[in-house]
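Excluded from the complex is one protein chain; the other protein chains are retained at their positions.
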Amino acid sequence: MVPQPATAITQEQSLRRAIPLFDGALATRGYELNAMCFSFNEKANRDAFLADEDAYCARFHLTPEQRKAVAERNVLAMLDAGGNVYYLAKLAGIFGLGVQDLGALQTGMSVDAFKAMLVTWAEKIPHARIPQKENA
Amino acid sequence: MVPQPATAITQEQSLRRAIPLFDGALATRGYELNAMCFSFNEKANRDAFLADEDAYCARFHLTPEQRKAVAERNVLAMLDAGGNVYYLAKLAGIFGLGVQDLGALQTGMSVDAFKAMLVTWAEKIPHARIPQKENA
Amino acid sequence: MMAKIIGGYFTSHVPGIGGAIMRGDQETPYWKPFFAGFPPIREWLAEARPDVAVVFSNDHGLNFFLDKMPTFAVGAAPSYDNADEGWGLPVYKSFEGHPALSWHLIDSLVRDEFDITTCQKMLVDHAVSIPFELAYPGVESWPLKLIPLAINTVQYPLPSPKRCLALGRAVHRALQSWGGDERILICGTGGLSHQLDGPRAGFMNPDYDMFCLDNLAANPDALTGHTAEQVAELAGTQGVEILNWIAARGAMGDVPLAEVSRNYHIPISNTAAASLLLEPA
Partner (left out) sequence: MMAKIIGGYFTSHVPGIGGAIMRGDQETPYWKPFFAGFPPIREWLAEARPDVAVVFSNDHGLNFFLDKMPTFAVGAAPSYDNADEGWGLPVYKSFEGHPALSWHLIDSLVRDEFDITTCQKMLVDHAVSIPFELAYPGVESWPLKLIPLAINTVQYPLPSPKRCLALGRAVHRALQSWGGDERILICGTGGLSHQLDGPRAGFMNPDYDMFCLDNLAANPDALTGHTAEQVAELAGTQGVEILNWIAARGAMGDVPLAEVSRNYHIPISNTAAASLLLEPA
């Protein structure tokens, strides 16, 4: 049986806002922040950010909202300011934060509680699985 | 009546080789040359080329064939070496050559003869044109 | 009130035109027959006052390189700058963008299975600037916003004329479903027949050009009987810029169109140059 989306929201735009998804509205709002994070693929740029965060953010013309979210290490605020997680992950890397730290920060859990929550999803694996064929 | 291509070549690849057209084979061969020409959108790079052509070509890893074609200002050889006219035009600009100079160089005509040839195409404009409607 | 497609403006975009404008050569014997095509277009635009231009053109090695060459690219930037192209043209005025309408277009095109490349930053070259220099000479700033669509005419495989017409028609559907009240001008730039490279440099084909000019309004599907390679053979290697005209024609929709103005002149630079203005009949 085909699983159906949990909500009755069928309008794509509404669904995007509800999840939320990184679409044109967010991409427009977040361009500068994402451009800065994209620059962090290069170590010299990561070092420059660490050496003078204010100057580096100014160079990329972060909006005040974006600058505040970065200063406060507030991931949800970065997302609201148009940050995309694929680029933000590079900023998180500078702070030594992995995806589970990010998860904890965003959900308000401790990292241990977040990790424990991840494990509980294993209980939902359907038991009625097609048996695995042995390697021929 | 729909004009038909002048040749009976219908296979796209053959037609590409016959004209010739800038396809994957040429694009692969010409990448370095085109990358150098693309850099000439910036004046600093044009100046660097003029200041030391050898060093600039070396920086872009031109193949020996490409380097020779550039040194000799041989447009047909640049095309054979995978140069694309949209990028080569920027190199021609450095030499002060316009598209009619290029045309003359490629066809072996003098520039005046090439220009005169261009004018003769006007004679081939079909006389039976749909009358122009006056601006309303 | 619904957004309205008020007309379609088609023109050659030869860099030499920019040189002629820079030098003030509009009335010289060489240039006059070309510039003569534009007074009726300017008068019509003054009356029609478009708010947004949806412009189909091709990049000439300013914004795109062979590392990432899109078949179809759609701008979604707040503004679009011109820049030094390397051959001495002035740097032209920037355009204001219309991101909300751009994203509406992009959403609609992807839903219609066009695999576009979305550009939140995009330089526009003479192929976009010169048509507006011709249409609004001497203005301080452009009186309309821009949505640029770039079609690959540089590196084969190019999209076919058939695919370009389909792209245009999909743009038309998107504009039909837009909730704004803008007056929208469709533009196609480039061509007509010309070839800059190779032993056939200087080639033109007035027969093919006339076929295109005569069929574009009433029977655009007639232009889709050729592959892109066949168009290159018929129109010259840069004559494939007619793909921009074909897509723009598609964006006007399958409605009866009247020809407001047409001009065709040989030669401008190495090119058979044309301008054409169509409006819903």
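We just call them A, B and C in the order they show up, numbering each chain from 1.
Keep in mind that, in the parts below, a contact is a pair of C-beta atoms (placed from the backbone, for glycine too) under 8 Å apart; a residue touches a chain by one contact, two chains touch by 3 or more.
Since the model is a prediction, treat every value here as computed from it, not as a measurement.
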Can you list the shown chains that the hidden chain touches?
A, B, C
In the whole complex, not just what's shown, which of C:H13, C:H60 or C:R163 touches the removed chain?
C:R163
Sites on chain B contacted by the missing partner chain, in the whole complex
12, 23-25, 27-28, 31
Spell out the interface residues on chain A facing the chain that's missing from view.
1-3, 5-7, 12, 15-16, 19-24, 27, 31, 34-35, 37-38, 40-43, 46, 75-76, 79, 84-90, 92-94, 98-100, 102-103, 106-107, 114, 117-119, 121-122, 124-126, 129-130, 132-133, 135-136
Could you list which residues of chain C touch the chain missing from the display?
64, 66-73, 106-107, 110-111, 113-122, 155-160, 163, 166-167
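Please note the rule applied: only the chains that are shown with their structure count from here on.
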Residue numbers in chain B touching 2 or more other chains?
none
